[in-house]
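The complex appears here minus one protein chain, its other protein chains still in place.
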Amino acid sequence: MRLSFVLLSSLLAAGEAFAGQLSIQQARFSVLGSDASQLRLEPISLAPANKAKPVHLGASDTLKLTFTVVAKEQDPDAEPKGLQTHQTFVRFHDVQSGEEGVVPVRVAQNGKAKFELNMARPPSALPPTPLQGNETAPLSVTLLLGSFEHSPYSLELFDLYLPPSQPAPEHPDEKTFHSQPEIHHTFRPEQKVPSKFVSGLAALIVAGGPWVVLLGLLSQVPLSTPHLLSPSVLPFTISLTALEALLFYYWVDLKLGQVLAYGAVLGLVTTITGRQALQKRGEWRLQGAQKK
Amino acid sequence: MATKAYTLPTNVAPETVANIRSLVRIVSLALISAAAISSRLFAVVNFESIIHEFDPWFNYRATKLLAAKGFYEFWNWFDPTAWYPLGRVVGGTIYPGLMATSGVIYNVLHALNLPVDIRNICVLLAPGFSALTAWSTYMFTKELKDESAGLLAAAFIGIVPGYISRSVAGSYDNEAIAIFLLMFTFYCWIKALKTGSAFFGTLAALFYFYMVAAWGGYAFITNMIPLHALALILMGRFSSRLYVAYSSWYAIGTLASMQVPFVGFQPVRTSEHMAALGVFGLLQIIAFAELVRSHVSSKQFQTLLYASVVAMGLVGFFGIVGLTYKGWIAPWTGRFYSLWDTGYAKKYIPIIASVSEHQPTAWPSFFMDLHMLIFLFPAGVIMCFSKLRDEHIFVIIYSVVASYFAGVMVRLMLTLTPVVCVAAAVALSSLLDTYIDPTEPVPEEIEPTEAEATPQDPAKKSKKAAPAGNPTSLGEYFSRFTGNTNKPRGIFGINNRLIVLFNTFGMLVFFVIHCTWVTSNAYSSPSVVLASTGADGNPHIIDDFREAYYWLRQNTPEDAVVMSWWDYGYQIAGMANRTTLVDNNTWNNTHIATVGKAMSSSEEVAYPILKKHDVDYILIIFGGLLGYSGDDINKFLWMVRIAQGVWPDEIQEPNYFTKQGEYRVDDRAPDTMKNSLMYKMSYYRFNELFGGQQAMDRVRGQQMPKQGPTLDYLDEAFTSENWIVRIYQVRKEDILGRDLKIANAFEQGRKRKKTKPPVRRRALA
Amino acid sequence: MLLRRAAALLALVLTACARSSTGDSVLVVLDPSLDKDAYSTFWAGLTDKGYNLTFRTAKEAQPEIIQDEVAQFSHVVVFAPESKNLAQDLTPQALVSLLDKGTNLLLALSPSKQTTINTLASEFSLVLPPPGTPLISHFPARDAPATVVPVSPPAAHPVLSSGLPPVWFSGVPFAYTPNPLLIPILSAPAESFAADTSSDSGADAVFESADRAGEGLWAGSSLSLVAGFQATTGARVTFVGGVETFSDEFAQKELPQGKSSGNKQFAEDVAGWTFQETNALRIDKVEHHRVNETEPREMYTTNDNVVFTLHVSKFNPIKDTWEPYSGIKDMQLEFTMLDPHIRTSLPPIPGKAGEYSVAFRVPDRHGVFKFVVNHKRKGWTHLESTTVVPVVPPRHDEYPRFLSAAWPYYIGAMSTSAAFVLFVALWLSGDDREGRKKGLKTE
Partner (left out) sequence: MAPKSSAATKQHATPAPAAAPEASPAAAGNALQSLLNAYNQNTSPRLKLIDAFLVFLMISGVLQFLYCVLVTNFPFNAFLAGFGSCVGQFVLTASLRSQVNPANRNEFKDISPERAFADFALGSIVLHFFVYNFLG
């Protein structure tokens, strides 16, 4: 804002510094189709107030711009004469992205200037106009006149809509210089576990069912347990039970090393007790055999 | 009184004979063990007490950790320096049996105040277990025939190269203990089957568990035993003994095998294990059927019964098939397929095919590894047919299966060797029996004891005599018998016997000589240290590997990441103690393919890959100067293939061949080859060695291009004495964000071409 | 107006004791032809800040810039637009290696000659027009030559102090290829352009120059006049299209609309940024630990909840100290293995100066992960920090036990062993006379 104000004021201030003020005459622009058919032809008014309506160019259309560069002399009634200026540029500026391109215009000695923008062969300086949604951003087209003798002149011509191009080239690392989209890790879903009730029930069944059957069957079998407490057999039973208990306790909490150590000791005891218990049983069996 | 070819001392009490016999047996077993151990020490004698090859280095490293930190730490070991950055859950991806074994030995020795270095335990573990193997083979063969055959078998397995190749001192690998476990498990199985005792069944299960914990080859047992059982069933040899033996083995063994984290649920999930499960089920059904059949005598009922049995069988079978189809049971793994279709691996899983020991066996190596056993082997198998007890059937099946596998994969020669030894021993010992047994054939039998008494002595004697190399001792040994005999000549005459016997002993002698020679020359090289003979014929040690690894250890930061082809991963970890991308435990194909891609693509393509994986150094093996053929350029095509398997459109194998389809490294090599990172790293500055005249690659035997390759993204960091190991450092990114090629050009002061202001607008493609 | 003057004065007084964060020694390399006193304001500004300047001409080799691989000065100024090449130790390579050693450079391009600096510029992705094509602007109309251009600095720029009045510039403009390390500080006015003609008769030449060598017209605000560059080492370089920007003349020269130019302040700002006075950040400390713990872990377990904390401070040139700095709102933390598995914002903790912290749940995937902070913003020191932590699966005893789902199995196993015990007892205690069975059998 401030900047433009400065420029403007400087422009006005420059009035007396130079031989005269540059300007243009018989300015008009036209849009030609690919088959040289004239799609649009309008004169350009010098008053910023009534700027021309936006211009749309197709991929193969051509924008024609013709005008005469003149210098307004000090005394108003003098006939302005055409001349060649040092700087006669057309500036294309994308206000949103700041992209900008400046293209020179050839001016004849008599100030006649002709500019063509053929979208079939666009000049390399033209700024990129990538699609935004289904539209390209407008380029504001400005005419710049500058010379060493006269004070400069710039005129905003119109807004120009060009066919879409690729977006402006970007350095691969560019994105790492801005904050990047967040990434969230998707965790594996939790193992789904049946309700405690169900598994509890099942546990009860597994615990209860077979035992009922077992006891039922055992009740059928004529069992005689004469040696249940006989000193020769009991130790073996006990030591085996102890081993089982140890293993169970291993599950509850024991380290492998410990269980192996205790197991070794118990195993030794068990072998001894087992040996004599089984010998005893062998005797019983055989004597039982002899009995008959 | 039967006529005898020669008389034996008769005035000896049978029990003294028995005692002497057992004494001789023990002594000879001891001597056999001694021979087995000592013949495996060539490696230590020729070189030094060092861990060999590749995998052993990892096992060694793991064992050190186990010895230092204890079992539970070992079990939970996560190794962040392997497979960077994926890391490796070591506890869950190894067979801990080997480490556990030497860990136990270590702790026991230290408990006895014998401060033995863990390294020496690892180095000497294999020879130690080879003695045990000899013993268990003895036991096994004893069950087949008799002690004499057992001793022969023990002697054979003790020194046969086929087994020594995997168990020399320092080759600290799973096979070292696995073969012992294999034989002993089989022994227990046979024993259980013979006696039908659950005790041996349990024992078999326990050793099976040990085997599972020790070696991936346990699958061999897992399928051999069911196969045997099935064969027996089909031959109508079902018996309660079989039921007892198999059930107790399978029930306990399977549950036990699942305790090994690496195996996990496989025994109930993968097809490799389904045979065992199926046979188990079948046995239950048959047992039931047998019981009832023997019990009821109703025609219909039996038909009904058979129908039901068959139905059950089918249901079970289709059940398994269906489950496999539904994916509950994993189908066969690739390694398994490659056993049936040798071309399979090359097509679908190059990573497996690339392993040298997975290549099919070359015929000469059969003779090299087994020598005369290879032709005694069939004879032994035939003899098994002659008396066809259950265990003989086992041996027959074993020999058939193992021979096939040995033909398919070099490494499976190992599983063949024991059965060859057993069969050969059976054959040879019955030969000896026939010719030494003094009785001449007469209707009535003589008591077998004497027949047995003699034969194993000459067999043993020969083994003892042979290394000394004077077989004449055998001669005078026999004159003892012949001295006081004046028997009729003829087919049973002593001379004819002697001819045969001498030939046999001759063969034995040559066998021993061959084994010794092969062992000392072929199988004792650590491959970490290479031996060569200089121009003057003096042995000359090439120690480039350790030189390079120690350079890494000394000159690179602790956390440096070293990229190399997977073969060297374990060695880098073990000797250089640096982080690696891939190693010999080839569990992640993609990661290996990534390395393959980096190696086989051009610098600018490879660089981002290297950066992404934080690679600091690249290590390659280059044999071109010395003619060391096992170098990376020769392995290069595998890298390409494996990479192609994952990125088919970026890496194509044909691009690395010339138009004529040759694999060249000279100026006719295609550009893809010349630009590949591996090529550049291998031949970088190679020309300079030849000062002016054209460089020569001694492995490929090709003239190198005049203009050597240049490197923009790597710096040569180290090259070993004989150029076998070359290490490159990966450049840091340019501080001005330029491409390193340009940065280099700038550093060398080359003019950069004038750049134009960028064109902002580009037409839509 | 008065107020602003006063403010400027005050600032000047305050900055009097300021220093760079990387050192005070400055080497100034000048053209023999260049009049040192014509830049007295600039030198004075620097010395007032506390820099000690060492002068040497472009040709003489003493004092050396680098002695056995050690940079002798923390900053180097090269104002030598007239001398085509500099002394032996000032080759482009040497200057780049200076950046590698953390030395900052302030370099003036030459509008007329192809000097060392001009060739060096292309390494920094600057594209210069052919020699002898200075910046020309006929806008605004003014009583200064067309090559002396008032340029108004951008309204808000990380390097420049805000509200800077237009700056006189005379020299060469340059284009640049996109490069995030490059920070355009002053870009040419839209109406300006580069040309080698000095009269309206040159119009055709200007027109033709456009399609000469396909470079197009060197014109418009896409060109830059002063550009900074921050190397990945953190060292900073500034290229100035024309030396005069720093001259006393321009500092005093009045703007067309009669206000004093912003050159002095501009020069100070540019030098201040280049010499690491302003926008200099650093990471003091990185902490990570489990939630409800204080000590960092050797390795974390999957699904742990982890807190990551970063301490950042900023250099205060006025006090010449590093102060905790909480001003960064868009800092981000990545938890990376090969690719970032988690990227989350790392906000400053209110109340704790200079602390940025976030808590997150470690992915359920083991491997060697890295806490990565890589905060790069144009004009600011890049904050990069990488901390490696292995993430491991739970230990064998860290898994949940006694799950309700498995009750039946537990019970089953127990009842089996119970049954076994009972069976053993019964079996051993029972009597088996073979007689019995025989008896049964025979009947």
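Order as written gives the chain letters A, B and C; numbering starts at 1 within each chain.
Simple rule for what comes next: a contact is a pair of C-beta atoms (placed from the backbone, for glycine too) under 8 Å apart; a residue touches a chain by one contact, two chains touch by 3 or more.
Since the model is a prediction, treat every value here as computed from it, not as a measurement.
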| item | value |
| --- | --- |
| Chains in view touching the one left out | A, B, C |
| Residue among A:L214, A:I238 or A:V269 touching the omitted chain | A:L214 |
| In chain A, positions touching the absent partner | 191-194, 198-199, 202, 205-206, 209-211, 213-214, 217-218, 220-224, 240, 243-244, 247-248, 250-251, 256, 259, 263, 267, 270, 274, 278-279, 281-282, 285 |
| Absent chain, residues of chain C that touch it | 399, 401, 403, 405-406, 408-413, 415-417, 419-420, 423-424, 426-427, 430, 432, 434, 436-437, 440-441, 443 |
| Residue numbers in chain B that touch the chain omitted from display | 195-199, 201-202, 205-206, 239-241, 243-244, 247-248, 250-252, 254-256, 258-259, 265, 268, 284-285, 287-288, 291-292, 294-301, 303-304 |
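One rule holds in what follows: only the chains that are shown with their structure count from here on.
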| item | value |
| --- | --- |
| Interface with more contacting C-beta pairs, comparing A-B to A-C | A-C |
| Relative to chain B, chain with the most remote C-alpha centre | C |
| Between chain A and chain B, centroid-to-centroid distance (C-alpha), Å | 50 |
| Inter-chain centre distance, chain A versus chain C - centres from mean C-alpha coordinates, in Å | 23 |
| Touching two or more other chains - residue numbers and ranges from chain B | 72, 737, 758-760 |
| Shared interface positions of chain C, touching two or more other chains | 178-180, 214, 216, 222 |
| List of chain A residues in touch with chain B within their complex | 99, 101, 122, 124, 126-129, 164-166, 168-169, 173, 255-257 |
| Interface residues, chain B side, partner chain A - complex | 71-72, 737, 758-765 |
| For the chain B and chain C complex, residues of the former touching the latter | 72, 75-76, 78, 80, 84-87, 89, 91, 559, 612-613, 733-738, 746-747, 749, 752, 754-760 |
